[in-house]
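Missing here: one protein chain of the complex. Every other protein chain is in place.
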Amino acid sequence: MSKNLVVRFAGEGGQGVVGGAELMASAAAQGGYHVLTFSTFPSQIKGGPAWGQARISSEPILTPGDYLDVLVCQNQYAYDANLADLREGGLVVYNSEEFEIADNSRALGIPADRMAREAGNPLASTIILIGAVAKLAGVSIEALESFITKRWSRGRPGDEQIVAGNINALHMGVEQAAKTGLQLEDLDTPPTHQKPRIMIRGYEASAIGAIAGGVESFIGYPISPATTMLTYMEANLVGKDRFVGQASSEIESITALIGSGYAGKKTMTSTAGPGLSLMGEGLGLAWMAEIPLVVVDVQRGGPATGLPTKTEQSDFIMAMNPGHGDMSVPVIAPGSIEEAFWASIAAINWSERYQGPVILLSEAAIAERAQDIEMPDLSRVQTESRLVSQGEAGNRRYAGEGRSPFPVPGGPGAYVANGSEHDEQGDTTHLPDIHVTMTDRRFKKLELLDDGTFEAERTDAAVVLLPWGGTKGPARAAWQELTDEGVDVGWCFTMFLNPLPSALLESLRGKRVLVPELNYLGQFATYLRSKGINAEAITQYTGLPFKVADLKSEIRRRLA
Amino acid sequence: MSKNLVVRFAGEGGQGVVGGAELMASAAAQGGYHVLTFSTFPSQIKGGPAWGQARISSEPILTPGDYLDVLVCQNQYAYDANLADLREGGLVVYNSEEFEIADNSRALGIPADRMAREAGNPLASTIILIGAVAKLAGVSIEALESFITKRWSRGRPGDEQIVAGNINALHMGVEQAAKTGLQLEDLDTPPTHQKPRIMIRGYEASAIGAIAGGVESFIGYPISPATTMLTYMEANLVGKDRFVGQASSEIESITALIGSGYAGKKTMTSTAGPGLSLMGEGLGLAWMAEIPLVVVDVQRGGPATGLPTKTEQSDFIMAMNPGHGDMSVPVIAPGSIEEAFWASIAAINWSERYQGPVILLSEAAIAERAQDIEMPDLSRVQTESRLVSQGEAGNRRYAGEGRSPFPVPGGPGAYVANGSEHDEQGDTTHLPDIHVTMTDRRFKKLELLDDGTFEAERTDAAVVLLPWGGTKGPARAAWQELTDEGVDVGWCFTMFLNPLPSALLESLRGKRVLVPELNYLGQFATYLRSKGINAEAITQYTGLPFKVADLKSEIRRRLA
Amino acid sequence: MAKRNPLYDFKWCPGCGDFGVKVALEQALARRMAERGESIENTVIVAGIGCSGNMVHMMEGPQPFGIHGIHGRALPIAYGIKSARPDLNVVVVAGDGDFLSIGAEHIGPQARRNLDITAVVMDNGIYGLTKGQASPTTELSVVTSTTRFGKLDEKMNPFLFYLGVGVPYLVSQLSSRVKELAGDIKTAMEYPGFSIVHVQSPCTTYNDTYSLLKGDEKKGIEPLAYPIGDGHDPEDIVAAAALVRDRRIPIGQIYRRAGESVAAHQRLAEAKARANIEQSTVEELLTAMTIA
Partner (left out) sequence: MAKRNPLYDFKWCPGCGDFGVKVALEQALARRMAERGESIENTVIVAGIGCSGNMVHMMEGPQPFGIHGIHGRALPIAYGIKSARPDLNVVVVAGDGDFLSIGAEHIGPQARRNLDITAVVMDNGIYGLTKGQASPTTELSVVTSTTRFGKLDEKMNPFLFYLGVGVPYLVSQLSSRVKELAGDIKTAMEYPGFSIVHVQSPCTTYNDTYSLLKGDEKKGIEPLAYPIGDGHDPEDIVAAAALVRDRRIPIGQIYRRAGESVAAHQRLAEAKARANIEQSTVEELLTAMTIA
């Protein structure tokens, strides 16, 4: 019995390789398995090397899996480019209309498209392949049948034929596999679950979290990989006094957010690096005029247009200092899909509490992943709203040290929200002592955000592993294996990157901190060093997430 | 005999207080003295608290001077706001039409405007005041007369009357002062100079340096305090194949620069923080596509619109990381007017050598200062131009590790300059190994820039004073006084902030480094700590430069 | 907020056209409040960066809310305010450089949305606050600090520009005609959609165009500005284009889109009503993803 099945569908954009992996995952999830998908594709609509991967397991999953049990490939290039990731003893299923593999001892050729056409169900070729994979890996065929039945019974005329056709296609694949006699270890039986589970994507978790946090206005400009959050909001943030709009550029998005935040609403946008780079001046205005808003940056490969569909963690430095002048924008970066949900709530709470901009750093690999998770416990949701002025301070919005009541237009306390240095009522003045007072005020508010939670294990160890964002998954897996292997390394993680929980910072003093991160500069490690922590980065900048094995060996190398 | 005379003209914008200080300085400079001016005014055309200060000395000058020997004030507010800076025993000259000072033991009231009007020379009121100041401070009246004669003999009809009128006005002031019997120590006689000297402003030094560096194209959008450099170029970069243009925004400026740099020209823009904040994406493109260009950021108070006319050093962090993704933009920051000239040449050389963007960090206090300096030794000017492709590498512009020959449009080697990740000929591709190769290539080029010079004195001391940019002046003055007073502190300075000269970095290891800088975050100190240097910042964020006395006492405090 | 804030020291130069605009805006707001019994706090003034933008601090009397943001972004800020709070009266005040150079990109989108706000543009054909550089509306071959050989770019025709990007309501006025301007601003605020009041507001320090606009009989200068005759049909966009095509400046209502004007927020409300869609709760959104 094997605990894991990792399948990759590889081919070209438009050949449904991503869909194949996700269909397989959904089916397995419904069969009770834990699943996690990952896909990578070029920045174009048709063509180009693409693949989708599904990991199916009887145990909770942290990563899409380093090595493949089954590689399904649509063409020669896909075979050549992905073979290296096939584990020893792994099997290949390939499109025999496209190319041939001489040695068929571990490979199975299927003319899936032709078979599907001939069966009068051209769209079913992926299902044929899934059938073959299921057979090879000993996945319960019944489970797949019941999935197909559910999935295509949508109460439309002709559902029956479609279901029948697809089940037939499934069996066509099963037979093809059966003929070969090839067989992997059977997959373990699925676990039993106490709590209800949901199948959710990262961007959905971020978006629904934002709705849970009370977001009222969402304005964005399309950009991969952040567009999905915008379109999700278009479809789901639809209440009477809710507003979702497509801006004409990211400069319009961020300045419109400033307007909405100023007008008293919880407001948010989603973008990627190029958009964030255009928001620097606007974020400075939000910082200066003290306007609550949240920018979700779904990181992709940079700089410039960079690698629009690949994953990277290289926007951290700019997120904290997106514009000129003295500012330090709060940054929150979720490490998993569950955390993506809670991170959105936290980001909105922070922005409302300290009355300023907050940046939520997501990543392509988190936003696009689909995974089964426990239904979040909504009773734990706590939302905050800004302190609203009842006129107590008159128009002196910027009076006092730190946060003061926020006058909402239409209500009392008319003032000028000003991006130029200003006095208490927001009138422009550049007198030295006023610039000092107001600068101190803006930074003092950050002290209100020292409530970030963090994980800390084996805190006695001299060396601590401290990943951030989506690197949490592979790092955690590597850490678990290393600890099992008797390596003594501590574990810390927080999604609250700026300001860092002061308790965490203290606990790191005097330790050697290893920071795995997906960028060249070692951006988070750099930041930690500037805070006096002895941190060194473990970097990777391939546009792909870390492999657990690579991380493990690198950590061992550093410890040696 | 006193070595120094510090005079401040204080009043409202539009009352010629800045002009007064500069006229006084020019006159003294022509008399052979060393002079340095500083002024501060609000962001508006008329009105608002403004003052101009002139320091006149028989010795070389590092700062405008902490305390005033003479305060000239136009109104009550100017008197109240500036009195604190008057040294003990200092004198006040005030506009007696505007207000009265009860105790006239150290103050002299002059109805300068009325006197000027009555003398039929209404524009001469400032000269009347200068006459009074000169008498009080024992500045040679002959020198002033000859200055006036030169200044207003422009070969125009009526020059004689103007000169006579102004000399008469000068003496009216002298008499007013004489009547009071008030008198400061006489000013030392001017030094004798071997080398020819020039009176120059910071922005002129930057602009002429750029011309010396071979700049061919300059495109900018007006913004204080960077507009003066743009308008200087409009008037002086006028050769046949030179181009100067006003853009419609900073986004147009930076992307136009990318076009000009791509087209083979040495190209430059000047802007301030808000403009730099809009250039993040464009700078990322220049970094990614490897396009030489120089952005001059004349720093002002930030963030957002901030304090447009005040000085600050708060754009350093953003200058190095102006956009998303992995980049590290080279940064050069001159510490004096002489250095401003050489820094422009160095910035152009760096951009041409490593084929990428360079940011030149100036400051309001440097750009607007007028000072007498020795004529720069032009025989020391060395300019560099990019390695141009003769077709040797075909269209493989991005081939190899680090810099490769640059194909210029019209010549051989047609390629695509690409802001998306690309292969050797610039075609888009997002394959993992290519992103790695190209990222390494972009950063490796920075090694070509490790030729930055630096100052280092008393390198044996355990504590080192390392200011940056315009803070060099007051820091140097403080360091000299402290050393004279027997305090053992080392001195280091470089205008090459990123990459830092590796030799300097090494020499700082293990030392305690004090970094005076005009910002809240201690931006340069933060950067040094991230490089493992034990650096702590001495910050000020008033919109004004450091006073030498304040720096000295703070350094002493840190050493205690 | 000049009167209420002695510390605040911004001043316009003597004779600056913006003084007239200030008084007109104050009057327009006062009348609106009186007529509707609406409180002044229901109005938000969104200011651009420039001498003109300082309007938001200069206004006297009852104080509206204000926001003084960054250069060129008054319109998108107004979009954010109005889309969040359709109940507010949102007025943009900006200069020609702010509105028509760095901010020009934002006009078309608001016009297409028919965002229900009023923009008062103070056009002095110059960058005032930065001490006199050419702006898009500076005349061809005028010499400024950034146009040493005389301006080489053609003058932008703001009216043609507005018509081209689809601005549905367009009035042209002079800062010196305070009474008329106050009326124009008030009516524009009442228009249910995107309205622009484009004001010639001369800069006495860097580009004094008073005599050009009003003409000067002695000097024999024909007035550049002239009242639009009754012959003009403001609902005919082609006629409007013809009216504004030459360099003279017609004063009055240049264009007003025919038919009823449906503001952006109305459209959205109606669309939602049509789709009779409900906001799902977080619980519902998550439960929909349950693995059966």
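Details
So that you can tell them apart, the chains are marked A, B and C in the order they are listed, and the count of residues begins at 1 in each.
Simple rule for what comes next: a contact is a pair of C-beta atoms (placed from the backbone, for glycine too) under 8 Å apart; a residue touches a chain by one contact, two chains touch by 3 or more.
All figures in this text were calculated on a predicted structure; none of them were measured in a lab.
Of the candidate positions B:166, B:206 or B:260, contact with the unshown chain belongs to B:260. Across A:79, A:221 or A:527, the residue that sits in touch with the chain not pictured is A:221.
The hidden chain makes contact, of the residues C:63, C:114 or C:130, with C:114. For the options A:2, A:44, A:507 or A:534, the residue in contact with the chain missing from this view is A:44.
Annotation: of B:46, B:87, B:197 or B:512, B:197 touches the absent chain (contact as defined above).
Chain C residues in contact with the hidden partner, per the touch definition given at the top, are 102, 104-105, 108-109, 111-114, 136, 148-150, 152-157, 160-166, 237-238, 241-242, 245, 264, 267-268, 271-272, 274-275.
Seen from chain B, the chain kept out of the figure touches residues 29-30, 150, 196-200, 204, 208, 211-212, 216-217, 219, 236-240, 242-243, 245, 247-249, 251-252, 255-265, 267, 281-282, 284-285, 289, 372, 375-376, 378, 381, 395, 407, 409-412, 414-420, 423, 425-429.
Chain A residues in contact with the hidden partner, per the touch definition given at the top, are 13-14, 42-49, 221-224, 227, 230-231, 234-235, 238, 246, 248-250, 274, 304-305.
Assume only the chains that are shown with their structure count from here on.
Look at where the CA atoms of chain B average out and do the same for chain C: the two points lie 37 Å apart. Chain centres here are Cα averages; for chain A and chain B they lie 45 Å apart. With each centre defined as the average position of its C-alpha atoms, the distance from chain A to chain C rounds to 42 Å.
For chain C, the set of residues that touch two or more other chains comprises 9-10, 54, 68-70.
Residues of chain A found to touch two or more other chains are 281, 284-285, 289, 418-420, 428.
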